[in-house]
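One structure below.
Only one protein chain is missing; all other protein chains are in place.
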Amino acid sequence: MKDAVLPRPSRRRVEADHPPYDVTAVAAVLERWAGTPGNLLPVLHDVQAALGHVPPGCVAQIARALNRSRAEVHGVISFYHDFRRQPAGRHVLKVCQAESCQATGGRALTARLEQLLGCGLGETSADGAVTLEAVYCLGNCACSPAMMLDGRLFGRVTEAAAERLLAEARQDA
Amino acid sequence: MWSELRALREDVDYGTPPRDGEAVTLTVDGVPVTVAAGSSVMLAAAAAGRPVVKLCATDMLEAFGSCRVCLVEIEGRRGFPASCTTPVEPGMAVRTDTPRLAELRAGVMELYLSDFPAEDVLGGWSELHEVIATTGVSSHRYGPGENHLAAPVDDSNPYFLFDPAKCIVCSRCVRACEEVQGTFALTIQGRGFESKVVASQGEPFLDSECVSCGACVQACPTQSLVEKSLFEGGYRSADPAQA
Partner (left out) sequence: MVCVPRDSTALSVGADAVAAAIAAEAVRRGLPVEIKRTSSRGLFWLEPLVEVPTAAGAVGYGPVEPEEVPGLFEAGFLQGGRHSRSLGPVAQIPFLARQERLIFGRAGVTDPQSLAEYQAHGGLAGLRRALSMAPAAVVDEVHASGLRGRGGAAFPTGIKWRTVAGAQAPCKYVAVNADEGDSGTYSDRMVMEGDPFLLLEGMAIAAYATGASHGYIYVRSEYPHAVAALEAALATLRAAGWYGARVQGSDFSFDAEVRVGAGAYICGEETAMIESIEGKRGMIRYKPPLPALKGLFGMPTVVNNVVSLASVPAILDRGAQFYADYGMGRSRGTLPIQLAGNVKRAGLVEKAFGVTLRELIEDFGGGTRSGRPVRAVQVGGPLGAYFDASLLDLPLDYEALAQHKGMAGHGGIVVFDDTVDMAEQARYAMAFCAIESCGKCTPCRVGSTRGRELIERIVRGERPRENHAQLLKLCDVMENASLCALGGMAPWPVLSALKYFPEDFGLPSERQPAHVV
């Protein structure tokens, strides 16, 4: 194959198309993990912790620092359901969908949460307060049904208790 | 540009790269064959003149083990190992053609066809079409279901186009980009049923890290990635509105 026969097509710079993000924060994360073998997941976790999500624009910055391609970094981000490519609501509510919770009213609990928030799993309520996410087991199966609000675990969750927690969460902005 | 490479298909594709090791003798469907240690059962089968059908394997790339049509039976072993990822052992007795294997292969082919444009099953030419012909499976019994048939064609690159509807997610293009070209411009986006070949961050090929080397096109077993020059009158479904 002789590439020289054909001119190489010109291309746009896509990096510029992404919304701006905090480059310094990402640089600090990359600095922290520099030289650690297999550091892409820790980097992505820390970027998400710092910025609330992994902005598409930072993929090029991460790729350059780790000597990987944007495709590789994007492939990894899109594989893992934890990594968000857009910001979440002010609160994140993860509700368990797995068997132990199914056996104890988890389906009804999820339906009630969807009704209260007016959004489905994977969506954010219209007021931007709460992002509702599915999770497959929180290891709290002895006290099912379970959910996690902003990293805080709740067990034996009744619909009434969920309603109270949501009301509290939606109040503080 | 790639026509001379297409001609290579006339040669034998042993499925996995050759190895350099001590001689190992085994039998494939009763035919004795000697290959280098470290070779795959798939390579031995091809060398014995008993080639196994394959989709994700080609001898220009390392074995991957994803397509599951190259299953074989090995005497004394349980199950149906993939021949591409199983190394040869001395005295191994491999069977490539049993009713049970035919049944499983047909089952896997049905799954492929359940997410492949029906109008392209017959009359096309590609490695997938060869496997369709070899296995005799050209339809499926799943009825209409979730699929990728409406995914838009990417014709941004002047030389080739990518029709995701015909993609079987074998990753040959992704691997060719990495192993042959060293560019790493392609990846699989998402996982499970949502898995999709994309360039860079899911952008048009022309805007991506792709350098238009053509390794992916050469590697594609379904003509999902295909040279534009083959479609002088324009690609049939390049515009979904006209499809």
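Here are a few things to note about the model shown:
Order as written gives the chain letters A and B; numbering starts at 1 within each chain.
Keep in mind that, in the parts below, a contact is a pair of C-beta atoms (placed from the backbone, for glycine too) under 8 Å apart; a residue touches a chain by one contact, two chains touch by 3 or more.
This one's a predicted model, so the numbers in the text were calculated from it and none came from an experiment.
Residue A:Cys101 is the one among A:Ala60, A:Cys101 or A:Ala129 that touches the chain not shown. Among B:Ala46, B:Ala82 or B:Val153, only B:Ala82 touches the chain left out of the display. Screening B:Pro32, B:Pro99 or B:Gly145 against the full complex identifies B:Gly145 as the residue touching the chain left out.
Contacts to the hidden chain, counted on subunit B, fall at residues 63-68, 71, 79-80, 82, 85, 87, 103-104, 107-108, 111-112, 114-115, 141-143, 145-146, 168-169, 171, 188, 190-195. On the side of subunit A, touch with the chain left out of the figure occurs at residues 37-42, 44-45, 66, 75-76, 79-83, 96, 98-104, 135-144, 146, 148, 151, 153-156.
As a convention for this text, only the chains that are shown with their structure count from here on.
Subunit A and subunit B have Cα centroids lying 33 Å from one another. Across the complex, subunit B is touched by residues 1-3, 5-6, 8-9, 11-12, 14, 56, 59, 68-72, 74-75, 78-79 of subunit A. Residues 1-2, 4-5, 157-159, 183-191, 198-203, 206-209, 211-214 of subunit B are the ones that touch subunit A when the two sit in their complex.
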